[in-house]
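Have a look at the structure that comes next, please.
The complex is shown incomplete by one protein chain, all other protein chains being positioned as in the whole.
Which chain is which? They are A, B and C, in the order written, and residues in each are numbered from 1.
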Amino acid sequence: MEYTISTIAPIFIFPFMAFVVNAFFGRKLPRQGDWLSVGAIFASFLYTLRIFGDFIFNKFSTDYYVHKVFNWIDLSYGDQFFKIDLGIYIDNMTAIMLLMVTGVATLIHLFSTWYMKGDERYGKFFVYLSLFTSAMLGLVLADNLLLLFVFWEIMGFCSYSLIGFYYEKEEAGNASLKAFMTTRIGDVFLLLGILGIWSVVGNVNYVDIYAAISQGLFEGHTVMGISLASFAAFCVFMGTVGKSAQVPLQVWLPDAMMGPTPCSALIHAATMVAAGVYLSLRMYPLMELGEVTHIIAYVGAITAFLAATIALVQTDIKAVLAFSTISQLGYMVLGIGVGSYNAAFMHLITHAVFKACLFLSAGSVIHSTHTQEMPEMGGLRKKLPITFLAMLLCTLAIAGIPIFSGFVSKDRILGDALYWGLYAGQNKVHFIVPMLGFGGAFLTAFYMFRMMFLTFFGEPKDKEVYEHCHHEHFEFNRTLPLIILAALTLGVFYSGSLTGQGEIKIFPRAAQEWFKILVAAPEVKNFESYTKEKFDFADTREEKVWEKAHYHHQSGYAGVNPDNEEGIHHAHINGAVASVIIAFSGVLLAFFLYIRRLMSPDFFVNMLKPLHRLTTHRYYFDDFYIGILLKKGLLVFNNALAFLDMGIYDRIAIDGWAKVNNWIYRASKWFDDVIVDSIAVDGTGTAVNLFNLVLRVLQSGKIQFYFVVLIVVLSGYIWSLNFIS
Amino acid sequence: MISYGSYLLISAFLFVIGLIIMMARKNIVAILLGIEFILNSAALSFVTYSKFITKNLDGHIFALFIIVIAAAEAAVGLAIIIRFFQIKETIHIDEATELRN
Amino acid sequence: MSGLLNWVLWFPVIGMIAVLCVPGTKVQTIRYVTLVTTAITFLLTLVLYASFDTEVGGMQPHLSFKMPWISQFHINYSLGIDGISLPMIILTGLLFLICTLSSWTVEKNVKAYFALMLMLQSSVFGVFMALDFFLFYVYWEVMLLPMFFLIGIWGGENREYAAIKFFLYTFFGSIIMLVGIIALYYATGKGEDSFNILALQGGQFTEMTIHLFGTDWSFERLFFWAMFLGFAIKVPVFPFHTWLPHAHVQAPTAVSVILAGVLLKMGTYGFLRIAFPIFPSAAVEYAHVLAILGCISVIYGAFCAMAQNDVKKLIAYSSVSHMGFVMLGMSAMTTQGMNGAVLQMFNHGTSTAMMFLMVGVLYERSHHRWIVKPDGTKGYGGLYTHMPKYSIIFIIGMFASLGLPGLSGFISEALIFLGIFNKFTTITVIAVLGLLVGAAYLLWMFKRMFFGEVSDEVKEYDDMNKREIGYMIPLCVAVIFFGIYPMPVLNIMRASVGELLTLLAKYN
Partner (left out) sequence: MILNLFSNLSFYIPEVLVIITMCSLLFIESSYGPAEKERKLVFIAATIGLVLAFVSLMFNLGEESKLIFANAVVIDKFSTLLKMIMVLGTLGVVYLSKSSLDIYRGLKSEFLIMVMGVLVGGMLLASANNLLTVYLGIETLSILSYVLTSFKRHEATSTEAGIKYALYGGISAGVMLFGMSHIYGLLGTIQFAEMLPAFAKVQEAGQQWLMMASFIMFFVGIGYKIACVPFHMWSPDVYQGSPIPVTTFFSIVPKMAGIAVLVRVSLLFFGESQSAVEIGWFGLIQIIAALTMSVGNISAIGQDSMKRLLAYSSIGHVGMMLLGVLTLNTVGPKIIVFYGINYLFMTLVAFYITSAVSDKFGSDSQASFKGLVTKNPFMAILMSISLFSLAGLPPFSGFIAKFNMLAAVVDAKYYGLAFVAAVNSVISLYYYVKVVKVMIFSKAEMEGPIDTFRFSNQALIALCTLPVIILGLFWDKLMLLSEGAKIFIQQ
């Protein structure tokens, strides 16, 4: 099938046009234009289906991409050359991403029509949703880092607007500011990374970057003493850290719960945070080249574990989900770090689905109970049966229970991490990474089921809330998204083998492992045939289409020593067993604590009091950033600087000149008044007075002082002639 | 014969004395007198040079002009001093310090 | 065709004379006369754009105009435009039109106000069109007079101090520049082209030395710094920036807009038109100093902005910061950097004009500009809820200003960074921080003013009226359109910047 701009661009353009139309005319449209947003994203979804189908069925298991370029900025003049080409780049990964984004976003849009109903800014919400989604789609379609950065930032703006959606609340303002600024730190790093890459490659197209890496163009370039590849890789990864809420920039994400719940779903599942991981996946060859994978692995592992521990003590249902998002994102990053490229991406997709569902379910709960506090809920499964079922499936998925999607992807990551830490022949210290991963998995199972039990099981703790909650019926725009998403949490959609290892003989292997086959780390060696000249798009004002296979299928381990098949297998078997055990034990622990009540959770709280305090304060990250870095550091510094600028520098160094002149003037006046009048008259030594003393004439006057000056100066001149001649 | 050096020396003395009078005396009329000293010292040295060195009449003529103009200046100066005396009832120079920055 | 520049240049003066002829009591007539004048002037600048040949690198031959003025000194009345000046001229036309509309509410001495505005417009055009050094200087200085009166008469509480400070500070810079102009005149041997800016270009002073204080100095270096001083004060570059916050805070809204939108650009324009091409080797040699100063301006301005409680002062400091980017881009001396710098001049003109206009709109309602009042209470609060139209336009301006992709500020900043990274990597790494802090102070200000509950005070304000929205729309369109597709502007400047770079490349 021939791809042209008109077959691809609508994916982005539909929601974008919905945004434009709604932004200007939304109020005048029936239903404030929500149908337009929903319809647009659904249309995008249909277009995406087409592309996805094409990848799946027509070009199955071959590596395939479409690359279209158009010229955006052209500054060439004479022998100076500078162009920025923007383009669309679709490969297998993009196709899957597009499908996930449009699919999940469609359902979230649909859900929003129920959730936001009656809100005074109903129309505005859809404006933002459309922009948000279109930005994410644009980001995924982009063929270069600069365009990616453009949409990346626009998403930042959308998250800013959506988090601050309830702008009457002061906290919403704080949260949105925090979200934007924290991610902006990452953005600035990303920009630096782009600059670094640009300085070597000459542009930032993915294909060119891969080619440059394969040709070793990065060698020998340094930035401030470190190799440019490392610099760029680190900076790009910092972009991920900001956007995907990794330690130490994870603080914005829990606060982002200030926004309406569907927007949380969008941010946490389909768009914002996924973008960060997507970036790191795209730039995977650079990460390898820059040798920052260890940093990535550690950041991911620490994030996964820390966020999980914080989630343990949350009572707000959305906060639990928020921390679970951070934790799951940690797994993805961990996956990238340990070279589990394929699984990390798979986890991105599976997580998007079940996290979207979790949030929508939570939204459903919140909308019904008008509270977010789990201690006030309980026993809701009778009232909200569909929500309960959907949420249960998703919880099973996130907890890593076999046959569910979460297990498939997370298990692979953990297996690869285990291999990376244990078998790949590294320093054994790195074993801590898989350990953190497994620990996090245990905690995930526990806190997710804690959430389930507290919300849906047991007796209603707050009667009023319970009474208030209506019985759930099938509603098209409320329950349909939940049902679809919940159904998609089954692992079978992603992998034929439920454990991710074996095979079910019914399906052909290729069909079962479509994910594994389609998604492979860009093997940069294959770009060797490309020479640098080919990337100087000397004549790219007209569209160009490349349809050429560049990737070879490769197993998911781009990381360390892929030849060690046995070690990989070993690690995976162990990993699978361990994660199954861990997941179930987590669930059981929650069951005993919250259903059976064998033991009070307070027991653990008392036992681990310092740890509890740490986790409830979120490891003091926020206090440190805002309390110390911002308030004690930055603001004080700023105020001091501003005072220095206006109070001291301006007053003294600039206005001072006027003062100096005044001083000179005053000094001369003082000279006249004091020296001439007072001192001379009082008879203490000046030139005037010397004459007076000599001549016993006691007084002198002003005009006579003029004479003295005249004579003294005259004598001075004449005396100075000595030196001249 | 008295050498021209002596004349010049006298002229210089007159000049310095005039300057000192102007700087030291408080009586305005005395200061005016100091001016006359200075002018006369110049006249003297003009005549001296004319007589002994340059041997032309320029210096003599110059001296005549100096005498005339000194008289005019003294007249004007005295007139102003009289006005000053009428207003201030003193001719002490330190009374003339109203004008200043 | 060659008379077109004269029309653009003198039409505001015609308008000024017309305004002066109207009796001072007929306020409405004066306003409309001014409006018509500025509107026609703006259309004339658009005609300039229509007749502009983007392939020509130098001055547009069919638009240039030359006439002898002072023949003994070979001073000519010579005008011309190229791709660097045309965007500035269009910007000037647009901003003055908008400022006329925004000044509709000025009540005090309307006649003098609009007459001075028109005079200012003409002199600004003169600076951007002059190809004769003497003419350039005359316009450069003449511009100070209306500015001085506009700040001094229609300004805020401390207006006299601000006006005098602005006046003296810029005058100091320009008089040093004047010494440089005169030195150039003699260095070229008082010939036919000794005041001709174009003829002076090309690095003919590289080898020249002058004897001063007992040693030989490089003529080029010495007078590069003389020019630098004149222009840097105007930009303003740290450490010559302190006049700016005063002037901005005190100036009436329209004047702030002009000041930030156009006048600051004259400084960087001076670098591009005069300092760089006339002293190319010194410019290349001292590019790092410019870059460092630019970088300091970016960071310093941003940090100072963060500490401000006065919205206008905050935006004034943000101008310091953003003009620092222009300096950075120029010092890069690469295609993308230089183009980015010129584009940033244009984009900053639109975005900062928006910000100042928005602050002015608010000021007309609240009569104060405190984010946090001196007594510690909130100056505003809940503006977002109460004034939705206002808020949306404010958001567009603010995000354009902080460089959100899709709005105009981003592209120029990105181009500048792309240009400078290879040359001054460390400086880039530091300057990028400016983007971060830039977002911080703006959003923090936004949060404190717009979020939260509607305060009683704010409840009294009306949302923007049609006139206000009307004059904001062109800017919004410009900010968004050039954010998405900047090539219309870049196309104009590309060739001219290319010529400049070709010249500089010889010394690189």
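Operating definition for what follows: a contact is a pair of C-beta atoms (placed from the backbone, for glycine too) under 8 Å apart; a residue touches a chain by one contact, two chains touch by 3 or more.
Please read all numbers here as calculations on a predicted model, not as lab measurements.
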**Study point:** Shown chains touched by the chain that is not drawn here
**Key:** A, B, C
Review point. Which listed residue, C:L212, C:V289 or C:I473, touches the chain dropped from view?
Key: C:L212
Check your understanding: Tell me, which residues in chain C touch the chain that this view leaves out?
Key -> 69-73, 137-138, 141-142, 144-145, 148-149, 152-153, 159-160, 163-164, 167-168, 171-172, 175-176, 178-179, 182-183, 185-186, 210-213
Point to revise | Footprint left on chain B by the chain that the document does not show | key: 11, 15, 18-19, 22, 28, 31-32, 34-35, 38-39, 41-43, 45-46, 48-50, 53-54, 56, 58-59, 61-62, 65-66, 69, 72-73, 76-77, 79-81, 83-84, 87-88, 96-101
Revision key, fill the gap. Interface residues of chain A toward the undisplayed chain are 658, 661-662, 664-666, 668-669, 703, 706-707, 709-710, 713-714, 717-718, 721-722, 724-725
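Heads up, the rule we're going with is that only the chains that are shown with their structure count from here on.
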Check your understanding: Ranked by contacting C-beta pairs, which pair of chains comes out on top?
Key -> A-C
Review point. Of the chains present, which has its C-alpha mean closest to the combined C-alpha mean?
Key: C
Review point. Roughly how far is chain A from chain B, going centre to centre by Cα mean, in whole Å?
Key: 94
Check your understanding: At what distance in angstrom does the C-alpha mean of chain C lie from that of chain B?
Key -> 65
Review point. Along chain C, where are the residues that touch chain A in the complex?
Key: 57, 165, 168-169, 239, 242-243, 245-246, 300, 303-304, 306-308, 334-336, 339, 382, 384-385, 399, 404-406, 410-411, 414-415, 417-418, 421-422, 425-426, 428-429, 432-433, 435-436, 439-440, 443-444, 446-448, 450-454, 485-487, 490, 494-495, 497-499, 501-502
Revision key, fill the gap. Per the touch rule, the chain A residues reaching chain B in their complex are 668-669, 672-673, 677, 688, 691-692, 695, 697, 699-704, 707-708, 711
**Study point:** Residue ranges of chain B touching chain A (in the complex, touch as defined)
**Key:** 19-20, 22-26, 31, 92-94, 96-97, 100-101
